[in-house]
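Sharing a structure below in structure tokens format, with a few things to ask.
Removed from the display is one protein chain of the complex; every other protein chain stays in position.
First chain written, first letter: the chains are A, B and C, and each begins at residue 1.
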Amino acid sequence: MTSQNPIFIPGPTNIPEVLRKAVDMPTIDHRSPVFGKILHPALDGVKQVLKTTEGQVFVFPSTGTGGWETAITNTLSPGDKVLATRNGMFSHRWIDMCQRHGLDVQVVMQEWGEGVPADRFEEILTADKNHEIKVVLATHNETATGVKSDIAAVRRALDAANHPAMLFVDGVSSIGSMDFRMDEWGVDVAITGSQKGFMLPPGLAIIGFSPKAMDAVKGAKLPRTFFDIRDMAKTYANNGFPYTPPVGLLNGLKLSTEMLLDEGLENVFARHHRIAEGVRQAVRAWGLELCAVRPELYSDSITAIRTPEGFDANRIVSHALNTYDVAFGTGLGDVAGKVFRIGHLGSLTDVMALSGIATAEMVMADLGLPITLGSGVAAAQEHYRNSTQAAQKAAA
Amino acid sequence: MTSQNPIFIPGPTNIPEVLRKAVDMPTIDHRSPVFGKILHPALDGVKQVLKTTEGQVFVFPSTGTGGWETAITNTLSPGDKVLATRNGMFSHRWIDMCQRHGLDVQVVMQEWGEGVPADRFEEILTADKNHEIKVVLATHNETATGVKSDIAAVRRALDAANHPAMLFVDGVSSIGSMDFRMDEWGVDVAITGSQKGFMLPPGLAIIGFSPKAMDAVKGAKLPRTFFDIRDMAKTYANNGFPYTPPVGLLNGLKLSTEMLLDEGLENVFARHHRIAEGVRQAVRAWGLELCAVRPELYSDSITAIRTPEGFDANRIVSHALNTYDVAFGTGLGDVAGKVFRIGHLGSLTDVMALSGIATAEMVMADLGLPITLGSGVAAAQEHYRNSTQAAQKAAA
Amino acid sequence: MTSQNPIFIPGPTNIPEVLRKAVDMPTIDHRSPVFGKILHPALDGVKQVLKTTEGQVFVFPSTGTGGWETAITNTLSPGDKVLATRNGMFSHRWIDMCQRHGLDVQVVMQEWGEGVPADRFEEILTADKNHEIKVVLATHNETATGVKSDIAAVRRALDAANHPAMLFVDGVSSIGSMDFRMDEWGVDVAITGSQKGFMLPPGLAIIGFSPKAMDAVKGAKLPRTFFDIRDMAKTYANNGFPYTPPVGLLNGLKLSTEMLLDEGLENVFARHHRIAEGVRQAVRAWGLELCAVRPELYSDSITAIRTPEGFDANRIVSHALNTYDVAFGTGLGDVAGKVFRIGHLGSLTDVMALSGIATAEMVMADLGLPITLGSGVAAAQEHYRNSTQAAQKAAA
Partner (left out) sequence: MTSQNPIFIPGPTNIPEVLRKAVDMPTIDHRSPVFGKILHPALDGVKQVLKTTEGQVFVFPSTGTGGWETAITNTLSPGDKVLATRNGMFSHRWIDMCQRHGLDVQVVMQEWGEGVPADRFEEILTADKNHEIKVVLATHNETATGVKSDIAAVRRALDAANHPAMLFVDGVSSIGSMDFRMDEWGVDVAITGSQKGFMLPPGLAIIGFSPKAMDAVKGAKLPRTFFDIRDMAKTYANNGFPYTPPVGLLNGLKLSTEMLLDEGLENVFARHHRIAEGVRQAVRAWGLELCAVRPELYSDSITAIRTPEGFDANRIVSHALNTYDVAFGTGLGDVAGKVFRIGHLGSLTDVMALSGIATAEMVMADLGLPITLGSGVAAAQEHYRNSTQAAQKAAA
């Protein structure tokens, strides 16, 4: 039922052997002191990955979606106003969640392929003289379009407008793979999951709260119990958990953060950039366009590739799976049928990336697209050869 | 960090080898057809374990607590009235959750050690002429006290009162270990988790909704997104999931239900009863009392044992862990320090149970309680010998 | 310590997930009836893979080398004469073993890259009027040179000479990957290991004995105990083993044979041929030569590639490992430094093969060989595209 080929969906990622073994634990007594020796190093490791010293980290048996709900239900009350952009499926869904929870969402529509419009946010925030906007939502990396937004710029927009709104950032497909600076960027709630940059199976929502966000918890009137961070904070202090904790995944998270920090976060980011750039060179060699409209928006964890007008991009994904047993990502929402996606986050090597590129070439040729076999591979090889050797020289 | 000894906490349970291997899966593409071949057999298996043909089953990356929240947020609106008993830590917490969600909870206080008072419920329901009570909450098996309540009697109370309230049952520590009949007992929402009767790691909330509960979803005004069963129902129909599914745990759930159904649910229940009865014989031999006040309340998945007045029962749990590397359960809430608990649910053998009983004897002797070494073991051995041979003769 | 990249050494192979899990067993009582339920299906499965109905199969906790020793010590006496060819490292070593055991080996020297010379054997056997030659040794697939020999032709040589010598075949790197017909070819002892076509970790010698070879056991005077098949035969009959059996590996062997037979041996062979042919197309595109001197000698499990005169082929292997974390095989013995090897036996996909080819290209380019990046990949892609689609059409 499982393939020996690497997968190229934009998460969950290929899971390193050691992490699989760390997660696959026999049952321990989660009320014994052993649990604290797993929980706290995991939380501390996440803080370092988030680059926060002031924030508090909470971990739920849930997913990134649960992380969004944790963010809003712990800090907001029905009718509260939030500002958001819709530029992909995941920003779309977060907006939808806010609306279902009775929040008043001011949505800035963007083309899918564009990023968060910091300048437009600055205008809106400046105009919000009464500070009715409580929270600005931003998706750091739109998994659906392979677009990375400039969170520092959003922070500058808030500062320029001298606006007290909190900044909530969905870092699900960026944190642990791409540069993220919770404290420096003034992120009030940062959200991710176990199955992307942390290279683990799905099952954990991982959330950082700034001191300002913690303050907001007291006044928040949206109902919550499972996602209530007050229960988390109280039980963590006693090496406990408000309900049965996912011990194996936490044990994996502990090791995952050790691995990321041992490699060095900047090296992890450089590795992802290097691999992503190889994929982009391949796309260029194929004569195709990215969904992301400008180079500064290019994601280093996911590449969404536009297929020619009139060609159903989903055929690539299903043919790859059926014929070569390789999983790519389909287009979602507004770009369904128009893009296919190559995930290259988490634990991936040049060699694995090349096998994905080579497969995409075969698939596109099979489906009649005018692709020269080997062209994308050669472009990526050239990039990997040079950058690998440069990296090794730098390390030596 | 892990012990070779079996654990005797009241869940998570000892995990069978095959289930650990089923959960420990490499990443698959959860948007491919493979996922449906894991999801649907798992859901169908759960339906059979719940003994429902009419209900729908939903599975969340969460815990039993998330299951409670799923139940109430999908069916109720702020200010709705619910009827509940507080007879242990888990019924206490569910009540607390309802209150945090703005529900009006009518609480019938019970001694911890008592069950759900079906007769008292009948009086209240009969008196509720305007049918303001929307839901009756019942905890089938109070994990904190080792008390099993009579859900069929609660159903009879509702029927006798001719009351249309829904019946929501927490079966977290009973389902898959003790008899549970969703359709026959008219249970509208049944809740459990992966880490008890299903013998899996924690990480799944497993919930069954009756047609009547499904009807209530439309009018429910409590906000929810992560736990919204409408998104689940819609995506399941397309072999999907509203967000990243916990594929490994679902694969484990599929196999777990196969194992339970292959053994035969009645045989599974008989096995738990047999093992539990051995533990109770040991307690009797020690001259100690159960927390459960009457035989018909005795749980077959957890035994909570009262220690003599003035003796701190927690010392048993910590001494067992520190000296013999064996995990028992502490007393919680109102019975903290007054009871210790032996969990015997999930995958357990007579032989494993005997090692727990033998350890408890050593611990109690070490701590100065007047226990005759071997006395509880001998009582349990006698029971296991006779019942095992009887069971084997019956099977032959 | 382990890489996520596939390996391309000529065995041990990449191990399928399900086989790793089958091998990783908790301890069972190997003297209980459970053992027979693992042993006998494994032995029966091997018989089918060997295509023998008349032979008996024995499995030792050992390696292919132990299999050779089993073959000779159970059938021969000091001073006995055997006929063999030296055309690679493994035939060389088997000859060396015979000599160390006091056998009189008539060696036909061949260039490395050539196969077993059936015609030359026929001459020698015809000339051996007194039938002093007791055994003809043949290496079906020379792992060192990627050369497959024609065992049917060796049998025809024996028959043409009307010679009663037994035929012992080293099928270590062919059995389970390439066509092998023990009964049809009149093979008297067939030898393999767990770590090649059976896709398991190393640790098993797997040997088939024909009735004629079994007859020879009685008169054999070479001393042996560990490798004595009489003890094996006797204990197997009682579901036992002469010493502690490697239960996990046997459990893996049982499943491995099921997998091979479920896929269909002819399909397994076709798959290996298809993947190997892609590798050979790549070599051709690079303008390099194979070590195997004629197409009918090309192995479908290993390709040994000659590098240009004056270039140390070992540099490819070490550079691939150090720079790209990919393992190829070095040249051994007479062809050390002259060839490098790509193993493509066992469990491998087109996609994995392409990643090996792409890596080899980068490595050779890095080391200054005049290789056009992407050229070998494109050649292999073309082959894989066409052959995969043809295979799928045929299956549909």
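Observations, loosely collected:
The criterion applied here is as follows: contacts are C-beta pairs under 8 Å (C-beta built on N, C-alpha and C of every residue); 3 or more make two chains touch, one makes a residue touch a chain.
Because the structure is predicted, anything quoted here is derived from the model rather than measured.
When the full complex is taken into account, the listed residue touching the unshown chain is C:Pro61, out of C:Pro41, C:Pro61 or C:Gly333. Of the listed positions C:Gly55, C:Gly88, C:Gly186 or C:Pro201, the one in contact with the omitted chain in the full complex is C:Pro201.
From the options C:Val34, C:Ala127 or C:Ala390, the residue with contact to the unseen chain in the full assembly is C:Val34. In the full complex, the hidden chain is touched by subunit C at residues 1-3, 7, 9, 11-15, 20, 23-32, 34, 37, 61-66, 68-69, 78, 96-97, 100-102, 193, 195, 201-203, 222-228, 242-249, 321, 327, 329-330. Mapped onto subunit B, the interface with the missing chain covers residues 2-6, 14, 16-17, 323-326, 347-352, 354-355, 358-359, 361-362, 365-366, 372-375, 377-378, 381-382, 384-385, 388-389, 392.
For subunit A, the residues touching the absent chain in the complete assembly are 17, 21, 26.
Methods note: only the chains that are shown with their structure count from here on.
Look at where the CA atoms of subunit A average out and do the same for subunit C: the two points lie 46 Å apart.
Distance between chain centres (mean CA atoms), subunit B to subunit C: 54 Å. One finds 35 Å separating the Cα centroids of subunit A and subunit B. Residue positions 2-3, 14 of subunit A are each in touch with at least two other chains.
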